[in-house]
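With one protein chain withheld, the remaining protein chains of the complex are depicted in position.
Lettered A and B in written order, each chain numbered from 1.
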Amino acid sequence: MHRSSRVSAYLLRLGILLAAWWILSGSSSDWWFGLPLAIIAAAVSLWLTPPGHFLLRPQRIPGFAAFFLWQSLLAGWDVAKRTLSPALPLHPEILRIPMALPPGAPTWWLMLTISLLPGTLSVRLHRGRILEVHCLDSRLDVAGSVRETEEQLARLFRVEMRATEHGHPS
Amino acid sequence: MILIELLQALLLLAGVGFFLVGTLGILRFPDVYTRIHALTKADNLGLGLIVFGLLLGADSVPVALKLLLVWGLALIASATAGYLVARAARRRGVRPWKARNWENG
Partner (left out) sequence: MTWLLETVALLLLVTLALGLIRIWRGPTIADRMLAAQLFGTTGVGLLLVLAELQQLAALRDVALVLALLAVMAVLAFVARVWRRESQDATEEDPRE
């Protein structure tokens, strides 16, 4: 790991911790306590979890947040429509979808994100490459929406996606 | 001012509505996998709407950010919980429910 990337990781974590302290302690910020604590905590975090290969691009966060908020709204609306309909229109299926993102942090974020997006739920990951997804309606393009989320995360983390085939029922 | 309060009321009531939907979902949906869908999606959106409703009345920036932080943590907690329960059910061999008229659907 390059020295410069360790320094930038330290500064990023320090920034996050200072922001967290500011939020948690409210307007009566006691910086004489918070500042040394953040400096030590950032050092400890660097020691416990060294910076990985994946760099989060802060300038991409607003774009991802907008995508996420809109999709959450659609997801809640979709569940509400199905729940409130007397016929209970569900066509659940477990699909196996090959991952285009590299294993590690991007894949973990993908698994958490798609569980909050319309009609998909992460069930199991096989060897970091194939994700079992439970979907509420297999007649929809589930693989396509997973792929869209992968593209969003690839932009957020600056990683390359692998070429894969399409998902198929298990 | 009255407009903000109206928007706040709308967001809060919509939030509660989605919480009700989530609960109705876990009562109506046929198996554990579909119930996790109902709970993670509807309840998290409900919490988000309530958070944004309260945000409009927040009296300082740290309070507003704290509300967003709580929502973020709740989202991560809920998505992790949903995944863990689904994975545990799958490992244990809990069969997913399937629609009966599959071929026609």
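The working rule: a contact is a pair of C-beta atoms (placed from the backbone, for glycine too) under 8 Å apart; a residue touches a chain by one contact, two chains touch by 3 or more.
Since the model is a prediction, treat every value here as computed from it, not as a measurement.
Take chain B: the residues that touch the chain left off the picture are 5, 8-9, 12-13, 15-16, 19-20, 22-24, 26-27, 32, 35-36, 39-40, 43-44, 46-47, 50-51, 54, 57, 63, 66-67, 69-70, 73-74, 76-78, 80-82, 84-89, 91-94.
Just so it is clear, only the chains that are shown with their structure count from here on.
If you average the Cα atoms of chain A and of chain B, the two centres end up 17 Å apart.
Those residues of chain A whose C-beta lies close enough to touch chain B in the complex are 19-20, 22-27, 69, 72-73, 75-76, 78-80, 82-84, 88, 90-94, 111-113, 115-116, 118-119, 121-124, 132, 134, 136, 139.
The part of chain B that touches chain A in the complex is made up of residues 17-18, 21-22, 24-25, 28-31, 33-34, 36-38, 40-42, 44-46, 48, 60, 62-63, 65-66, 69, 75-76, 78-80, 82-83, 86-87, 90-91, 96-99, 102, 105.
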